[in-house]
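Of the protein chains in this complex, one is absent; all others appear in place.
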């Protein structure tokens, strides 16, 4: 039996708690949240105890922690947990500052900590099958990748204000996806962006529409586009062109119903909400983490290094936007 | 807490046991199967007890039974359970003989038994949404329905021999679907059929390819086609034409990946196996049954009357095939 | 140079005149129509002469005739033209009375007349490719065919009154398609039908919605559905299931534009008007006829026998509807 401590009883913490509850041989022992009411509600639901950080980390029966607290607390909890010899599942990003992430990485490496970062999209069944098909040579040598990643509507402005900006908050998922699919570290990053959807986002010195081009040493090219709003839901598509063909991952819908009428042949919009679109991915990433823990597989991915590299790409994109030139890595 | 007894520890019994285990406030207390080994394996998995029929039905703590035993035992268990005041979830068909089903229905009515028949497709999310859209007037007045229902490959010949034939074994699902969507009892049935896939099926005096036309008193028409084999998987499509438009329910696939290469633009085949295609439907029908039981909703559907009517349509189709003429109901 | 006489300067006559004008080495010499004004307008456009039937048929320079006059004049012109040794392109149906068509066929055979019947759909590029793929063994042995054929809206009631009814006027195209694709003469026909769209059609003793099942001696099954109205345009689909796979011919659209917005993912409706949907087919059937004439290929198809057989199937469907039983042929 694996005993878990969950840091964070908010939206994403609840998702993890529910997924943990489905896993045999895992016990959600502690929930830690500064918001006591949230912690207690969630703890009651899963027969867990509300404790403070120190209690959780000093309990030798605790094998692992899930860090789903606010971003600015991630690094601190992660370091304490690593020093306390716990396995770590940490929501992305580890921190918005890459030096701080680098520090976390060093400690993880010193402590031989098993650490998985919550780049959940790698666990989406469709994207996982895309990756597997690439690995099996289905498209041959990769030449071009295109990633479209658009939110149905912008988050609240207060969220934007503390998000680290579109590149570190939103595109970081796509940058991780690009690294993973390219199977080669990008060496050049160019970004351009606008605030064209909501001026309030621009007031926060952020952008709401962005395009990026990545290039790898072997010459693979990758383009990403991000938007904070569509009228048709959550748009998550990937296209991989290789020497043997093209693979496209398309949007998921609730059903395959189609209506033909006076205004056309109408298919369903993509699943609207990211928690719904990636429900399987959230479930499968936790199962993977637990499995890695059971197998003591310290080489599991995406790990803290992946977290660092995605952040570096996001930082480079932001720098590129400021310089209006490509940034070499 | 609802206490359940499950009759039948075979393939479909296992599905139900697993789905019951997901439901809070339901306890799978007993498993009954003449195959003691199967019963015990399944019981061990879900902390249930293996008992005989009498024990299960005489236990006053048992609120409901699931009948997933071989078809020829359904009616007998159903009658005993009804007389013992248990709520009943019974796999289709209740019996291959419509007089026997009629007898079951009478007892159910006399006993005010809450009874749901396992026409699982009504609970498929896509078909349920289709039905809901029809009810909301999306297609206006229904004029024509088309149902395509094709298995990926024929069942074993021994299964065919005791199946009651394609109409009572396979098309019965489509006939129930037709009744449900038409929202009007068909009054004419015509069937034609062939054994064109596997002569061994013909040796059992059965057919492997069939087409049916139904007509309702108001003039709605419905065509159904069945085949025991395709090369491309399990083909389950429905098309409804009405005065305001057409709704089509299309096949489900594992993912929406698409490959473009030298041999074309290739999408995934439909989910191959019926247990996989209808996994949600199996889960949701049980949840519906339990909910009906909690709400004491005796008017739940599909019920024994639906089971009887679908069987009558199947019998009429078989008679039509023999007479080569439409059969009036 | 082939000299042609065109009988009929109406809607379909104009289509043929225009297609003839595109063909090198064909001269449209005469146009014959009782409506003098129509004849003259069309003749002026293509530098043809307006004459009467006798003049046209007695002119030895005339090699061929196109019969696009009203249906009840087809047989008479066809017989005269055959006796005058002209090659014949005749719009379907030759006549609404199968005995009269049989008489035409005998004369055609006696005179060794090259005769093509205007079952234009055989010349549609998509359906022609479907047929070719079947011939090449793409689906293996055919087991089931499904034909959906629905008009966007009913013709005027005066047209209905003289049309011969849905089976002889509309479904005859689908019956010819079925014969052609099945590559085997159907031996059983069952039809059911309703007047459920417009009661005025029923007042003409006709139906507006129909379903048919055909069976061939080898056991192939074919289902056809017809409707006089949809809200989404002209619906022309074919599905062929065989031992090796399924081929589907889908609707054609003007472009492949797709709009994603608040009300869904919207594709274009099918081409609305049959003259637009089958523009290529009308052009190609004429080119085929002229080519057959140049090659003196008297075995060209679809010929008068095909016209007779399709009519017999339509008659059998009508008889089946009245008897509510299958009709054997």
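Per-chain residue numbering starts at 1, and chain names A, B and C are given in the order in which the chains are listed.
Operating definition for what follows: contacts are C-beta pairs under 8 Å (C-beta built on N, C-alpha and C of every residue); 3 or more make two chains touch, one makes a residue touch a chain.
Quick caveat, the model's predicted, so the values are computed rather than measured.
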* Chain not shown: contacting residue from A:200, A:254, A:298 or A:326 -> A:326
* Structure fact -> Missing-chain contact, candidates A:3, A:18, A:223 or A:301, resolves to A:223
* Structure fact -> Considering the complete complex, of A:12, A:133 or A:196, the missing chain is touched by A:196
* **Touching residues (missing chain, whole complex) on chain C** => 125-126, 129-130, 133, 138, 244-252, 254-262
* So which bits of chain A touch the chain we can't see? -> 141, 143-144, 146, 148, 150, 188, 190, 192-197, 209-211, 213, 215, 218-221, 223, 225, 227, 230-232, 235, 241, 243-246, 323-326, 328
* Residues in chain B touching the chain absent from view -> 230-232, 259-269
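Criterion: only the chains that are shown with their structure count from here on.
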* To do: State, to the nearest whole Å, the distance from the C-alpha centre of chain A to the C-alpha centre of chain B.
  => 41
* Go ahead and note the Å separation of the Cα centroids belonging to chain B and chain C. => 42
* Asked: Which residues belonging to chain B are in contact with no fewer than two other chains?
  -> 244-246
